[in-house]
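Mind having a look at this structure? Questions to follow.
Note that this complex is displayed minus one protein chain, with the remaining chains in position.
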Amino acid sequence: MPKTIFVDTSRCTACRGCQIACKEWHELPANKTTQYKWGSHQNPQDLNAYNYKLVRFSEHLENGVVRWNFFPDQCRHCELAPCKELGDVYLEGAIVRDEMTGAVLYTEKTKEFTDEQFEEIRQSCPYNIPRRNPETRVFTKCTMCNDRVHNGLLPACVKVCPTGTMNFGERADMLKLAESRLASLKGKYPEARLADPDEVNVIYLLIDKPENYHEFAVAQADLGPMSKKQFLATLARPFKAMKA
Amino acid sequence: MKLDRRSFIKLAGSSAACLTLGQLGVSLAPVKAYASGIKISGAKEVVTVCPFCSVSCHVIGHVKDGKLVNAEGDPDYPINEGALCAKGAAMFSMTTGKHRLQKPLYRAPYSDKWEEKDWDWMLDRIARRIKDTRDKDLILKNEKGDTVNRLESMFLLGTSHAGNEECAIAHQAMRSLGVVHMDHQARI
Amino acid sequence: MTNHWIDIKNADSILIMGSNAAEHHPISFKWVLKAKDAGATVMHVDPKFSRTSARSDFHVPLRSGTDIAFLGGMIKYILDNEKYFKEYVVEYTNAALVVGKEFGFKDGLFTGYDPKTRTYDKSKWGFEMDANGVPKRDKSLKNPRCVLQLMRKHYSRYGVDAVSATTGVPAKDLLKVYENFAATGRGDKAGTVMYALGWTQHTVGVQNIRSAGIIQLLLGNIGVAGGGINALRGEPNVQGSTDHTLLYHIIPGYMAMPHNGWQTYDEYVKGNTPVSKDPMSANWWQHKPKYFASLLKAWYGDHATKENGFCYELLPKIEKGGDYSYLFLFDRMYRGKIRGGIIIGLNPMNSVPNSNKLRKALDNLEWLVTSELHHSETTDNWHRPGVDPKKVKTEVFLLPSAHRLEKEGSVTNSGRWLLWHYKAVEPAFEAKPFGDMFCGFMGRVKKLYAKEGGKLPEAVTWLDYPEKYDPDDLCARINGRFTKDTEFKGKMYKKGQQVPTFTALKDDGSTMSLNWLYAGSYTEEDGNKAKRRSTEQTEMQKNIGLYPKWAWCWPVNRRILYNRASVDLNGKPYNKAKAVIEWKDGKWVGDVPDGGWPPMATGKGRYPFIMHKHGFGQLFGPGRQDGPFSEHYEPVETPVTKNLFSGQLNSPVYKFVSSDMDKLCKPADPKYPVVLTTYSVTEHWCGGGETRNIPNLLEAEPQLYVEMSPELAKEKGINNGDGVVVESIRGRVEAIAMVTVRMRPFKVHGRVIHEIGMPFCFGWTTPGTGDSTNRLTPFVGDPNTTIPEFKACCVNIRKADKLTELAT
Partner (left out) sequence: MKTASAQKKVDSTLESIRRRVPAYSELADRFGPLFMAEGKARDDLRAKGIDAPGLDTARLVAGVPLLVDEDLSAWSEAFAASRDAVLPTVVDVLRLDADAAGAVTAHLADSANLVGLAQARIEGNRKHFENTSVQLGIEQASSLLYISEVVSGPVLRAMVDGMGESLSGIAWDRGYCPVCGSSPSISYLSPREVSDLDQLVGGGGKKFLHCSLCGHDWRFKRNACVSCGNDDNQTREVFYVDDVRHERIEACHKCGKYCLNVDLRECEPQPHLDVVQMGLIHLDIFARNSELTPVTPTLWNGLD
């Protein structure tokens, strides 16, 4: 049974403790950020080689009332991960999945992917997560703190969270928690939902429409009659991959 | 209630009464071998108070070899109950960050640089400056002839970062010198 | 805070106004949400939608500087709809007192106004006395000159329409807040007010808070669990530094600073000790001479004797009515009248208004001592951008100071709890506590005077001052000691032993104490109570979250001030479910009561507001500089030309200075049509010095921004992320536009007024991040406190052609 992170965005206050704890645990350097042509509290602007985790800020007016949504974005550690499926086509074992924890991991070998292959793999991710370290060329993203988890420890972002937004445990337990939180919030927030709970191991509870959080809060919805699983599998087919 | 504490814990507290693994023929050799190969070190846990807002959350600092290695909310303080906000949680980096001043610095009039000095040199010079200023400017009587003993040309600004004891002696020092221009964060 | 952090959970209604508690006191919000979870309504009234708004039940945007209009409307609502707690109002407030005939109010001015001096003659605002010198009371509240009737008349002008047109808050939102909060005007409900700098930083700051005080007294919310007026004090030990008084106008323990009108000890005592002829009034300040004498005794030790007025004559005397706060200090410095000084743990070149003037003023010093953790815009002012250091004469001393974790001592939290912090590590590098610095130079100055003599040397040489900084000993001295063998309450104390409580203090020289409020905190019997960590409590205490054995709280470990107002005349709690104290079997149980007298009904009781001369909560507050009732005045820089409540546009008594750099724009100046408010950022601490140096925090909030509504952005042709220039009549600041729906345009006086908001945590010593926002703000101050008006001024904003202060 894999491990799962449950992200309850209804509790998030955007304190960014998780974002900073992630950097500290992985010893990632600070980016030089600016507000110029950006103008947002969301900094850095996007995930990058030094930010595996980023709190996204999104706001809109709804009947004159401000809605301000916070979304601590990170890799979803998909049950069937398109990045891995596609990566395996080019270089088997560069992207691996830890069967015990369910973490999808980018190994040192990922530096051998070409830039085109990286771009395809990035495109294959329904959540736009993969990034590449420009110096080492290794792919980067959230590791679910796999080393910590193997030692019986919580991921750094979960450990630091002061609001109960970040939760971690057995997939079944997290699903149960997610469902119960959803049930209690549904009344007040009719738009409340879980984002792709069947496909991923980082499950977000949203209380507003997904597009009001972030373009990639859920996997793209217009997939026609195909199930998401089928879609992801299609993506990973060699033919399709080469065409892309 | 015929029992006192001593009697009901004497069994649990007595190692003589306790079975050992050796008595069961279990060998601890592998564990002892493992234990001899690991490094264990000690740390102190010190209760302090977060230096930011006036909720004054209590913090347990972990100190190893005289250095702060970790800080966590004090779960026993009934107000924060172990929680800390983002700034409080960053206290560790703030105390240890590279931005800290290392030595007393002196900038001479019209100079374009700082010079490193020692504390005694600085304090001697500051004391001289204060005394000269006071002797030159202390106003013993105002225009009406009232005794006022005021040193208007010297001031103290700050600080709510100081502890109560520091504030008490700061105030006492300033009043003895005649300082009346005195202010700090409470007014901004 | 009249109450304390945990007590917020007891509230039924929470009005957060002038505070962004969730972002700036995050842990306080834990208790807000605990109350919310138990059914309380949480309301946030603030110009900007913040994370506090997001977690409240609802947010009401209000134009900066119009809080009194908003609250005046609530007072009118409470009076018109009889929502006040009648018994409480009659028995415990001065509602029934009859005001003297000289008092009046006309077109924005109270009687006694002198336009030449811009001051009021407050003697015109006195109460009518009976033959015994006791204030006349009309408990029927029918007398047209009783406080309640005068108040009714005063606030009759604050109808919803005028309030709405002034504040920009739609009528329905006003009523939503009024109804909800006024519903606590009964014994079994409580409402609390949480405010911070959003209320104090105005030229009407004190009256903002007075308005809330009036509301809370009307609703019977003072002294009760879940009630009170709660200042969320921002700075780390600002409660303690106020109690121990790094301020010009008072001396430790909230006693007046001597002025030239009080030439002798006796004159001081006479001028400062209130006398009440009412046997029911405790008039606690009648004991002031004991506290004052003990303080002087602590300062001058054996040299202070009853015969020499405890060395009173050595003390400096301010000029009566003189102001020596930042505002006037920096003005005098700008005019070259200040020779030198000390700035520690403070960055006024960034965090005090009109930075351009201040920065120039600082150049005029001959010498400056600073003590900091790091370089700041103040320590390094002499080489700021655009200045040639070779032309700056100031001799600057910069001493590395110890962080709180690097020293031990006590601090006082917002709920008045005295808390000990232990030293965790040695100070980094050569840093030392501020205490070492003070002892270091004072010891030297004393020696110099002993050796060389000089002016009034005994003021320094006679000082009983520690040679080495020893926080534990000082903490004990703050509590106070007997200076000779003394019997107190049947117990013998030796000379040098700790006094057990402030009632042991005397004015005959037999006791010393650095602060009477802290007497009882460090005793022979219990040692240093700041170190207590017991969570022991009775069921009654547990019920409302009182921890009487955790640390200690001033005064006398009383956790909720004025708690005798939480019970009826028989000593029974108005709110049985959340009782604070109760008279049971001939004694008080629960919190430490405000004085141990039996309940009022016994005839041996005292009125509950013991710190006021007459013993009543002051609906009518004749002690303030700007009037006994609050009154709406526009900010000094205002986007409107008239005040809908009177002909008086601004406060008639606000403080200002008038150098060539203290310009103010005219009302509704077309050149500066936009309202600016300033605030803190969660990721940075105040002026930002510490946090700007933490790379990961700077990554998260890297640069100075200005939050503005999409409507204003459109009007000005500004896009999100554009570099902009914000200008006031005093200065210009570069920032990046952050266009956000969290800022809303206001409909004021029938037209749209825009407000923008900026943080003030960035400075030039962290290159590329921006520089002081306070170059824009005006240095005008509240007439009572001289706290400057950071929260509202007028500016304009335009797209920048190029950026020089900000990295792009």
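To keep things simple, chains are lettered A, B and C as they appear, and every chain counts its residues starting from 1.
Definition applied: a contact is a pair of C-beta atoms (placed from the backbone, for glycine too) under 8 Å apart; a residue touches a chain by one contact, two chains touch by 3 or more.
Bear in mind the structure is a predicted one, so any value in this text is a computation, not a measurement.
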item	value
Displayed partners of the chain not shown (whole complex)	A, B, C
Among A:A94, A:V149 or A:L194, residue touching the chain not depicted	A:V149
Positions on chain A contacted by the hidden chain, ascending	3, 10-11, 13, 149, 151-154, 159, 161-164, 167-170, 184
Missing-chain contacts mapped onto chain C	26-27, 29-30, 33-34, 37, 55, 422, 533-534, 536
On chain B, residues whose C-beta touches the chain left out of the figure	1-3, 5, 7-28, 30-35, 38-47, 60, 62, 70, 72-76, 80-85
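Following the convention adopted for this analysis, only the chains that are shown with their structure count from here on.
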item	value
Topology of the chain contact graph, where touching chains are joined (line, ring, star, complete, other)	complete
Centre-to-centre distance between chain B and chain A (centres being mean Cα positions), rounded to whole Å	40
Chain B and chain C, separation of their C-alpha mean positions in angstrom	25
Residues within chain C bordering two or more other chains	26, 682-683, 696-697
Where chain B touches two or more other chains, by residue	83-86, 90
Chain C contact footprint on chain A (complex, rising order)	13-16, 19-20, 23-24, 29-41, 43-44, 59-61, 66, 68, 162
For the chain A and chain B complex, residues of the former touching the latter	15-17, 20, 160, 162
Interface residues, chain B side, partner chain A - complex	83-86, 89-90
